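Got a structure for you, written out below as structure tokens; questions coming shortly.
Each chain you see keeps its place in the complex, though not every chain is here.
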Amino acid sequence: TGTLHTDTRPAVTGDLAARLRAVRAATVALVADLTPEDCGAQSMPDASPAKWHLAHTTWFFETFVLDGPRPPFHALFNSYYQALGRPFARDRRGLLTRPALAEVLDWRTSVDARLDRLLADAAAPAIASPGTAPRHAGPDATLPRPPATPEVANRLALVELGLRHEEQHQELIVTDVKHLLFQNPLLPAWKPAPPWAANRSALPARPPRRWIARPAGLARIGHDGHGFAFDNEGPSHRVFLEAHELASHCTTAGEFLAFVEAGGYDDPRWWLAEGWDLARRADWRHPLYWLPPGMQTETGCANSVGRPHAGWREFTLHGARPLDLDAPVCHLSYYEADAYARWAGARLPTEAEWEAAARADPAAFADLEGAVWQWTASAYAPYPGYQPAAGAVGEYNGKFMVGQQVLRGGSVVTPPGHVNSSYRNFFPASARWQFSGLRLARNSAN
Amino acid sequence: TGTLHTDTRPAVTGDLAARLRAVRAATVALVADLTPEDCGAQSMPDASPAKWHLAHTTWFFETFVLDGPRPPFHALFNSYYQALGRPFARDRRGLLTRPALAEVLDWRTSVDARLDRLLADAAAPAIASPGTAPRHAGPDATLPRPPATPEVANRLALVELGLRHEEQHQELIVTDVKHLLFQNPLLPAWKPAPPWAANRSALPARPPRRWIARPAGLARIGHDGHGFAFDNEGPSHRVFLEAHELASHCTTAGEFLAFVEAGGYDDPRWWLAEGWDLARRADWRHPLYWLPPGMQTETGCANSVGRPHAGWREFTLHGARPLDLDAPVCHLSYYEADAYARWAGARLPTEAEWEAAARADPAAFADLEGAVWQWTASAYAPYPGYQPAAGAVGEYNGKFMVGQQVLRGGSVVTPPGHVNSSYRNFFPASARWQFSGLRLARNSAN
């Protein structure tokens, strides 16, 4: 699955207004091939309609950057910011047929114009050199030092945050629409078939998989405050790591298929109790979107490059395709990733192990970014000294620091440049509809 | 709430092809003011998206009249005919974003053309005199006797059935879209505000409500087989009725409001146990769509004619409106209708009482047809000697003869001419989203 994103953004150090225009346009471009129905439906409580994402990201700018909460849309598109009033029920977003898609796009245009004006007003030379804010993290990271008043600086920081927020929702549009289309027995394609060969030849050549040793010792992880980061990425702090080894690549579909074919889904030895129970209840027998040999579907299956496995197919954004055994395995829950690792005599890395390795020796690893999100053994929790931003926007990340696992690395549908080595994604252990796979780790023999 | 239907149909005794074209066009006209999202969303398992109704009625013709079950749409738009294969899950119809609304409309056009050809081929003079079939009921009721082969006759009967089926779904489109729009905090209107005064002056003048005595004795009810009827309307048969009285009118919103304001929803004396429990659980405090005084909504409320009650409003197809106290009360569950009747010292009529009165003395009653569906005390059950049609189409009515209550009379959103005095509508006692009210009955003092 090649990326859906057209990266038309100026360099990261470029002009904020231009970057903003590019990101906003990319979101709209993303849904160009979808019908209003595709954009309106909600396949499960965890997913949102694409139209809702288009509106919510706009609400974010209107609410935090421009005017504060405003009727009538505030009542519909606040996601979870309790400080701003009771949000509309998350599991009913698919019922918001009004405003229509066209109205939402009009709203976007109007907000974009207001943002443009705001940025033009905010001392133009000042915002030409963003990203130099010395202090850690968060909203104020892109502030130019000298001229901006604190109020203006804060606004600009919130624009930057809104831009990053919009990028996050771009990925969610892809994951949510993919999940939606999969509910249809016709297994419809979002996009026409891509030039697979071209896409794959663009992938870096893969050296054979190997274990890379990492020594025991103190490491420093977390964002250091230079340039933009979400608040949950900091503060930078020390952790002690025991000696361990990390796989040079993410686990591939072919490797995971061996687990499936060895009866891995039927053997409780490999599974955490909670995962075993869920897998029974939901009748999981392979990763989400895999189509086992012999499964009847309404659609055919085009040829592909790569090494397809006789019979297995997978549902992709381009419809059903032969399973590509060399690609990183994807759409796993934490439970499946963890079970696989145990079966393979290994384990999942902690997020500290992952980040320390990615900082110290990025050249040694493949699939570090942009392949699949990699489940880590770490529960999502605040770093020592963590402080959410003040006010409603502080609900962005900090409210979710229990009951979820951290994922690292970014996926093929993460907007380019969105992720760095301190970026922390997080989902419940049961989530499968993200582009989530794994990288193995193991303790060093001693 | 004025009717949404434009009755452009030729006279009932007219040409079948012309009637079919008119009905099919009316369905499409019905959704003309809706967006694709409005047509695609499903507000609850009991309701279906308008697009689904548009497709399902087309599937009905394709499957039963033209070709039999055909991929790819058969897998999506079979409602419940088990004999034709496992239907797509009813509660997930809102997830079928493909085919898009435009594709469904194209499909309709293509099926309409094939139906036109079929009817043209089927001896034109023969079908000029429908409605003369002597035998009871069902699909074959409109058959011309002499020329048509049995195969052709059966096809034509199925066309007639498909037409009536389509009319039923027209009403469901209205009820289901109304329910959907009500889920939106903005309480959007489907239709622009109607000329209320004009509509209301068109209603027959109401004499004061009175009790009409009905004597004890044998009565004959059920369809006698002349002209079209659904199979569940027959056979005609005798019932013995004790002496009783029926109200000359349906209960009005104003009368029902007295029950609400007397604490009727808080007093278990009036309620069946099942209804009481449900009303507690679902926090029912008034009929569905009523908006109590002081309730905050995003929308204003236009003036109205009639006698509005200070403060109470109701959600209509035209948005929130002052509650019209003189209109028949509507959107009641059976439990509420029954509780009201008990509070009023009366009861609901049986369907035999209703039908016998409507046949014997229609002039004595108002609101007999086209006002609100009237809950009866009768559970939906087969009449003595009932036989469903052979084959899959026999699943149309007979499969549902348990656990539901019969409603009689038709509503403002029932297509004109669709209902007669033997027509049996049926819904679970908990259903509120139909245009359902009540007429009182009571035992004769003796």
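In order of appearance the chains are A and B, and numbering begins at 1 in each one.
Following the convention adopted for this analysis, a contact is a pair of C-beta atoms (placed from the backbone, for glycine too) under 8 Å apart; a residue touches a chain by one contact, two chains touch by 3 or more.
Note that this is a predicted model, so its numbers are computed, not measured.
The complex in this file is a homo-oligomer whose displayed part has 2 chains and whose full count of copies is 4.
Everything below uses one rule, namely that only the chains that are shown with their structure count from here on.
Chain geometry summary: the mean Cα position of subunit A and that of subunit B are 47 Å apart. Per the touch definition, subunit A reaches subunit B in the complex via residues 35-41, 43, 51, 71-72, 75-76, 88, 92, 94-98, 100-102, 180-181, 183-186, 188, 298.
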